[in-house]
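What you see is the complex with one protein chain gone and the rest in place.
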Amino acid sequence: MTRHFRVLIDCPDEKGLVYKISKTFYNFGLNMEKNREFVDEQNGKFFMRSEVSGKFDPDALEAELKIVLPQHTTIKVVEPRVKRIVLMVTKESHCLGDILIRHEAGELEAQIVGVVSNYDTLRPLVEKFEIPYIYVSHDGLQRAEHEKSILRALSSFGKIDYIVLAKYMRILTPEFVNRYKERIINIHHSFLPAFIGANPYKQAYERGVKIIGATAHFVNDNLDEGPIIAQDVISVDHAMHWQQMKSAGRDVEKIVLAKALKLALEDKIFVYANKTVIFD
Amino acid sequence: MTRHFRVLIDCPDEKGLVYKISKTFYNFGLNMEKNREFVDEQNGKFFMRSEVSGKFDPDALEAELKIVLPQHTTIKVVEPRVKRIVLMVTKESHCLGDILIRHEAGELEAQIVGVVSNYDTLRPLVEKFEIPYIYVSHDGLQRAEHEKSILRALSSFGKIDYIVLAKYMRILTPEFVNRYKERIINIHHSFLPAFIGANPYKQAYERGVKIIGATAHFVNDNLDEGPIIAQDVISVDHAMHWQQMKSAGRDVEKIVLAKALKLALEDKIFVYANKTVIFD
Amino acid sequence: MTRHFRVLIDCPDEKGLVYKISKTFYNFGLNMEKNREFVDEQNGKFFMRSEVSGKFDPDALEAELKIVLPQHTTIKVVEPRVKRIVLMVTKESHCLGDILIRHEAGELEAQIVGVVSNYDTLRPLVEKFEIPYIYVSHDGLQRAEHEKSILRALSSFGKIDYIVLAKYMRILTPEFVNRYKERIINIHHSFLPAFIGANPYKQAYERGVKIIGATAHFVNDNLDEGPIIAQDVISVDHAMHWQQMKSAGRDVEKIVLAKALKLALEDKIFVYANKTVIFD
Partner (left out) sequence: MTRHFRVLIDCPDEKGLVYKISKTFYNFGLNMEKNREFVDEQNGKFFMRSEVSGKFDPDALEAELKIVLPQHTTIKVVEPRVKRIVLMVTKESHCLGDILIRHEAGELEAQIVGVVSNYDTLRPLVEKFEIPYIYVSHDGLQRAEHEKSILRALSSFGKIDYIVLAKYMRILTPEFVNRYKERIINIHHSFLPAFIGANPYKQAYERGVKIIGATAHFVNDNLDEGPIIAQDVISVDHAMHWQQMKSAGRDVEKIVLAKALKLALEDKIFVYANKTVIFD
């Protein structure tokens, strides 16, 4: 039976890589349906993502690629599949609601296995869609204690591919983040690196900018400094107070977050040097 | 003879301002062709820009408005006129060239009375358009000395309405800036407040952003922190090295600078609280 | 008690209108919080929208304005209120879902009193939100008969301010449209006037455009030719087949439709000469 796979290769650059890879594909009788490469000459890095189809054993393909490619190569041969995601939220519903609607429409390569929140506010919305909602109050808890409860909640959902911070307004500890390296996607409500930290719309209003934006990124140890996946902007003017900017910004936030999530679910993102290579 | 004027009013907000102003216009037999107002409720400020026409004495109008409006009101009754501008440049020609072409086409309400540069590189381009070019090398000079020479060059051009820093790559001293308060327009090659300072494209590349931009602003004492007039952005991706971002960014820079300059020439900008109110 | 009103004035242009209107406001002791005007010189038309507050009788204000303003003036003095809207849909959920989420979050000045569809597909989504869903199949019916059934469904919802065609894929008859003049908002999945009619994404793909868009407009007698309220676009490239354009286009469609709906709900749209004047 013909199967479809995504092959992701990340290795040191050298002459003949495309030849060696495409020869391997050819020898396995594969059809290359889509192909993207990028050579970072400064860093001597090669990235490739191919969509291939054929009747073949993916493990054998991976083994063969390992043999022909240089040392320190990362190879993923993955079959498109419904990934398991958890959403974390606080009180705002626009990003959550947008993902719920896309999920319901079957637009995402994902199943939302649960929602975790530090408030109980969004439970009614989530439960309309028959998705488990776990409320983990941070009230009176140290950050570490609170995260322990969250981890317990997460583990109740079984295997998780990605955690989506859909306006989760708490900072996560490095310990938490490192458990899910390059698997936590956050939406920051500013055009990073402008306006890091709290209330970026207020900061933007006070600085008098004429454009505001949103940034979806993987979360790493440093607040708002992880690898950027997607960004977009909208125009604002002097007549908008920061609450209005916040309201206008919601539409950008939800679109940018959904875009980043789709890229992750479709295995279109490489991460290196705190940056992303995206083959969209 | 019917004359056209722009009336700009900036005053403390109170009830009845539009009534008092429009009544004054009416009493003077003026036609209000265009009208824009903005009330900043937080700061209790009122801004209004009207385009009026009629047969009237502008000084009398201004005097009458002074009487009916609150204390601490700033009133400008200005006739559209060709403003006198000086461009300051270093070595890059894209912003300069763009303004020269617009000037030549009569697109700007301005006469370029001269160009000053710390290099002699752009002289041939400027002299094609029969515009005086003064080269003031900074070589071996203290900043204050160099600026003294520049001020001498500027004074040789007579009255100056605006100085346009069309990729002038030197920092100006507060002394210099304060001589031309809200009359120096700079183009910064980033989406401020992201990437303040030197080589913003390299900073943007290293941060891995997906969008870059340009910002035109009035220059004040603090580098890259003056009131923002206009901003715009373009998309970039991982495949662009910073030199390519720089090259792609040129088009945004020149369009944003020209837009800001036009707004200034057409008396469409109010400045307060380090921000701009723009009636475009 | 202080009340807030929106005053919308649409009249032949003449000298002194702002004076007469602001004087009337002043005499009624009103505070003008926001003000926008537009003079269309070609057509001799004047439009004004003010947000005013005070302790006053709106009917008396309207009567007084009628006296001081020219003949053929249209005046609306309206209090912000939750408007009653009906959504009409076919099978696609992205616009519907987006409005449901905004509605649930209290983001709209509206109550969705019902949803009508020619399919039963979207019932489960709508009923999650406890909103009545009426399925009116067009199967085996003449257009006029089908519309009669729809009208019956609509009348069951009581008074309706706006009908939102949130991807309702049937053409409405002039009879239907004329019952709800300037009260039916449609989203067309192209950048009108490009690609009028069926399957605009396929048309766009075949033409090889590099940008696609969406248009929200009031519906009039002629298909896709009503007054445009809002438009937006996204970039596409040769690698996108029309199904992918369609999928990418959904995000623009829903944002543009929501934007148009908000403008209507907030009484920010004037219609004349098959165009809109929008004070946003």
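Going by the order they are written in, the chains are A, B and C; count residues from 1 in each one.
In this text, a contact is a pair of C-beta atoms (placed from the backbone, for glycine too) under 8 Å apart; a residue touches a chain by one contact, two chains touch by 3 or more.
This is a predicted model, so every value here is computed, not measured.
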>> Among B:10, B:37, B:98 or B:224, which one touches the chain that has been omitted from the display?
In response: B:98
> In the complete assembly, which of C:21, C:99 or C:192 touches the absent chain?
Replying inline: C:192
>> Considering the complete complex, identify which of C:35, C:93, C:220 or C:276 is in touch with the unshown chain.
In response: C:276
>> Take the complete complex as the reference. Which residues in chain A touch the chain that isn't displayed?
In response: 15-16, 18-19, 22-23, 25-26, 31-35, 37, 39, 41, 235
> Tell me, which residues in chain C touch the chain that this view leaves out?
Replying inline: 38, 40, 42, 191-195, 207-211, 213, 227-233, 237-239, 241, 273-278
>> Across the whole complex, list the residues on chain B that are touched by the chain not included here.
In response: 93-94, 97-98, 100-102, 104-105, 107, 125, 128-129, 247, 251, 255, 258
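Definition applied: only the chains that are shown with their structure count from here on.
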>> Which chain has its C-alpha centroid farthest away from the centroid of chain A?
In response: B
> Cα centroid separation between chain A and chain C, in whole Å?
Replying inline: 35
>> At least two partner chains per residue is the criterion; list those residues in chain B.
In response: none
